[in-house]
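Here the complex is missing a single protein chain, while all its other protein chains stay put.
Up next is chain A:
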Amino acid sequence: MQKKICMLGGFAVGKTSLVRRFVQSIFSETYLTTVGVKIDKKSVVLPDKTVDLILWDLAGEDDIGSFRVSYVRGASGLVLVVDGTRAATLAVALTLRERAEAEFGAMPFVLLFNKSDLADRWAISDNEINELRQLGWQIYLTSALSGEHVDDAFRQLASMVAK
């Protein structure tokens, strides 16, 4: 089973780093700057089946207006990536999600607070994260550096979209 997943997030939140180490990829990162999208694949083995997550890594931009929402068409889920050291990137990720859902309807997503290894520069309060968790959102503090929780996040999303 395959599912289209879109990775959304602001500029330099570490989406590309997340996929670089943990997914299977044949396209170079220059695609992001040329075509604006790069396709990667992450196979997640669930108890009953294997889900191939086809990850569309969209070029992250802080300019929300240039976000090509059409790339989200047909996606089954979203990976929202936030840079934990820059609070503004949370708003960017949430706005991107709103725009995608406004266009194509609600879909499952996981919210990753990335760069969890940079604890000294962490800018998101635990309260804030807990409030979001209260909404029933699946939230992971990940580190592309250590790989912490990255697999968990993809596994969670795979089980959500495979239902």
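As a working rule, a residue touches a chain if its C-beta (ideal position, glycine included) is under 8 Å from a C-beta of that chain, and two chains touch if they have at least 3 such contacts; residues count from 1.
By our rule, contacts and distances are computed from a predicted model.
Enquirer: What protein name does the UniProt record of the undisplayed chain give, "Cytochrome c-type biogenesis protein", "OmpA-like domain-containing protein", "Sugar ABC transporter permease" or "Acetyl-S-ACP:malonate ACP transferase"?
Expert: The record names the chain that does not appear here as "OmpA-like domain-containing protein".
Enquirer: Which positions on chain A touch the chain that was left off?
Expert: Here the touching residues of chain A are 1-4, 24-27, 31, 35-37, 39-41, 52, 54, 56, 68, 70-71, 73-76.
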